[in-house]
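Some notes on the structure that comes next.
Omission of a single protein chain aside, the complex is shown with its protein chains in their original locations.
Naming follows writing order (A, B and C), and every chain is counted from residue 1.
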Amino acid sequence: MNPVLNSALNTTINPGMAPVATPFFFYLLAGLAIAGGVLVITRRNSVHSALALIGTLLSVAGLYLMLYAPFVAAAQIIVYAGGIMVLFLFVIMLVNIERVSKERRFNRIWPAGVSAACGLMALFVFAFVKGKALFPDRLMTLRESSNTQEIATMLYGERGKMGQYSFGQYTFTFEIASLLLLVAILGAVIMTKKKM
Amino acid sequence: MNAPAKDGTQDVSKPWQSEKPYLDSNELIINMGPQHPATHGVLRVILKLDGERVLGTECVIGYLHRGVEKIAENRTYAMFNPYVDRMDYVAAVSNGLGYCEAVEKLLNVEAPPRAKYIRVILTELNRIASHQLWLGTHALDIGAMTPLFYTFRDREEILKIFERYCGARLTAHAFRIGGCQYETYAGFEKDVKNFLTFVAPKIDEYEALLTTNRIWLERTKNVGVISAADAIALGVTGPVLRASGVKWDLRKAQPYAAYSDFDFEIPVGTRGDTYDRYLVRMAEMRQSLGIIEQAVNAIPEGPIMAKVPKVIKPPVGEIYHSIEAPKGELGYFIVSDGSTQPYRLRVRPPSFVNLQALDIMVRGLLVADVVAVIGTIDIVLGEVDR
Amino acid sequence: MPNFVMSYLGSTVTPGQAGNQFWALIYVLIIFAGVSVAVVAMNWIERKALAHFQIRLGPMRVGPHGLLQPIADALKLMLKEDIIPAEADQFVFWVAPLIGLLAAFAVYTVIPFGPSQAVSDMNIGILFMLGVSSLGALGIVVAGWASNSHYPLIGALRSTAQMVSYEVAMGLAVVSAVLMTSLNSTGTGTLSMIGIVQAQQQQGTWFIFKFFPLGLLAFMIFAIAMIAETNRAPFDMAEAESELTAGYHTEYSGLRWSLFMLAEYAAMIAVSSIAVTLWLGGWMRPFPNLLQAPLWEFTFSLFPGLTFLGLAAIAGVGTARMPSHSFFRIQRIGLGVFASLLASIALLLLLIAVAGRSADTSIAARFSEGIGYVYWFVLKVAIFMYLFIWYRATWPRYRFDQLMRVGWKVLLPISLGVLIATAIVGVIIS
Partner (left out) sequence: MVPITTFHYLVVAAALFVLGVIGVLTRRNVVIVLMSIELILNAVNLNLVAFSRMWGNLNGQVFSIFITVDAAAEAAAGLGILIAFFRNKETINVDEIDLLKW
């Protein structure tokens, strides 16, 4: 067993605060997410599938809140639901999907695709069942109010502490991520610009 | 807004089915239909667009054509007088002045000085009213709602004076061939003086609201530019011509009806864009106030009607007489064959001629600017279609 | 039961934090009822104020001075036929106004009307607000698409592009305000809205006055972006009837259309209450630190009562000057009842204020304090609402490309500059 796993397993774990939401909310949100996922890939009309995807994204954001990850939930709503989905809807409208929806939805070799996916699912189930011991089923304590602050400090270091200027663990990675975004923006602009 | 009339056959029932998706729309022909709110009456403009930019325009007119000139050939000179007011219904009084002076010239009769002064006062009041209506609707087209109500409140005062003088507010059949029909009512001078003191600060109100308004500047500066050479080539007259820098005003160039007695300047613009036309018209309103003041103070006594025979039979011949209407040079060309009815009566309406400049001004602009430019040329469809 | 209610009346923790779903539900109902009343009142005030700007009277016929006009409009819209255009997408056409409404109303769960008067105090308050306000754009895009005709589609694409581009500037302005919260002695900033107002209380200045030019600049950027975000006044490209494209909600009619209007007004109130929370010190009464003396405390607690008294006086004068013709008899009675209602509320508020003054620990004291918080907050939001109407009356409309140019080339660089400047000044000073 690798050492990290050991240390985690036998640390004294006190049963944390009562989970924020009852299992009812979990099943509701999970159900919504999966139902949305199914709708995304089955709808003939791409605007319907875009709306279904928005539903999935929002319900997954709800799941994040249940996992004491408010910052990630908010980022998800802003970036995913508010940004990327608007981009998708824009493109769907500009590309005048009306004609495309008349054609067949699934390609001819869809049985192969579905069987491959089922194989994948079997693999997951096998991994979960085998590795049950890997996932201790007790809840770690993670103070909810703290982690937005901690994420900020991890991302960007303790700025506020009287001028001490120490980088957080991930500042460098954060810069690379912004570089990635820059490349994506440039690529999108160059490709879509009309030959003015 | 009717569906886009494409040159190819397009299944109108499903507008959504245009072959070219909106994404890379090339040549798109859009109708700014006759009933569009911003076309000041029934003017249909066919816009050839590339996406948002205007490539060319084509004005379809005639929706308000009543055949006024043909009717004139079967009416006696006096009977035709009210028709003239229905052409440019916003500046009806100046139409009447033009017609009466043309016929007087035909009869080589001179209106008495008092009639001339009354005519000047009423025409200048009408110029202010016409400019106020222009400002209200033009600002509304560009989005500013409030000036419309300010201008209409002040215009109401002028229409009250007309009503008291000759019974009609808009198509005031105020003048007769040879002079004026009615003597000025008792408090005429007092009303006009009150009006002058009332409206002067109001014009400052319009200026305060719009002249230094950043968004107004942005929407009007360098929009719909027409150079002096193009303006002259197209025969454009009036504030549109003066805004392009040409100092030409018939009241000074060919003085008529006692204008030579008053001194006033001619406001002139420099770049010939929408903002200059706005400034020129605002300055013109102030000049008109000055003229009215001088006229009211120095109005002479005496008869108001020259000796004109009951049945007007002008000698055979033809004349052309033009005056400075609020929109530009309004000309009357009358051919008389000695009978009581004109053989031919041709009207040179300023709006019709100015409308030709629309295409040059609008080329290369965006669709939103077409609305602003139509407003700034200040056309009235009654006059364009006659 | 009473002590259960008392426990929450006096509680210093927002129901959301206390984890009590029941009490949170009541707060939600109170806030949504309040917002709907505010939307109705806003509708009336907008029409009357706009009218008086334009030297006309505005609605006078329905109820005394048009007071019942919004209700009449609402009824009319409900009874109007609800046309769905042919081949429009039924489901999407039905969902679009709901998305818009959801986005507009979800923001209210985060807005603090008082230290404990908020539905819940999320520690990501501001982020949640930004996220949900960006959902509004989705509702509009989908509405434009579902109407299945060219011009609403173009209108929808335009107003969404406008909302998305001004959202960036708005976000940066908000970030610079949040940055100010962390530059105090404790050195830890906060995203929670109640935390921001408390930070302003601690630092003793409203953020609009902090680091003098920067706070004001950020506030101005937010104010401009806020107008563009709700498609209002100089940026109302969508409803520009004189332009070629019609708005995204042209194909809607009846109740569905009124949902869009409700969403627009609710978004206006939401966005201006965020501006108040971030820069104008949310529920704090003016000069909370300088004028500490109990006498000052008492006078400020009288303000709510006095305002309602003023309103009652205006309504009273209205009844007195109502012409005595029989036609106006009902209107006179109506206005009289309205005036007496306002007067009684004023009396009640004054009573609470006085009672609160006498015994400090009593419920009345806590109640008058709570009312004070809500009063000051709502007063500041009302001032913002008036600004919206004022802009609409005076400004002409931007052309679409100018609008985008202002958004991207003017607001964005300035807000970036303000953000960097705030950070530098913050690090230097603290």
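General remarks:
The rule is simple: contacts are C-beta pairs under 8 Å (C-beta built on N, C-alpha and C of every residue); 3 or more make two chains touch, one makes a residue touch a chain.
None of the values given here were measured: they were computed from a predicted structure.
For chain A, the residues touching the chain absent from view are 8, 19, 22-23, 26, 30, 33-34, 37-38, 40-41, 46, 49-50, 53, 56-57, 60, 63-64, 66-69, 71-72, 75-76, 79-80, 83-84, 87-88, 91-92, 94-95, 97, 100, 103-107, 110, 112-114, 116-118, 120-121, 124-125, 128, 132, 135-142, 147, 150-151, 154-155, 170, 173, 177-178, 180-181, 183-185, 187-192.
As a convention for this text, only the chains that are shown with their structure count from here on.
Per-chain CA centroids place chain B at a distance of 46 Å from chain C. Chain B has its Cα centroid 65 Å from the Cα centroid of chain A. The set of chain A residues that touch two or more partner chains comprises 93-94. Residues of chain B in contact with at least two other chains: 16, 22.
Those residues of chain B that touch chain C in the shared complex are 1, 3-4, 14-16, 18, 22, 30, 32, 37-38, 52, 139-146, 148-150, 153, 209-210, 213, 215-216, 218-219, 366-369, 371. Considering their complex, residues 45, 47-48, 51, 54, 70-71, 73-75, 77-78, 81-83, 85-86, 89-90, 92-94, 144-145, 148-149, 159-163 of chain A touch chain C. Within the complex, the chain C residues that touch chain A are 89, 91-92, 95, 122-124, 127-128, 130-132, 134-135, 137-138, 141-142, 144-146, 153, 157, 160, 164, 167, 182-183, 187-189, 191, 423, 427, 430.
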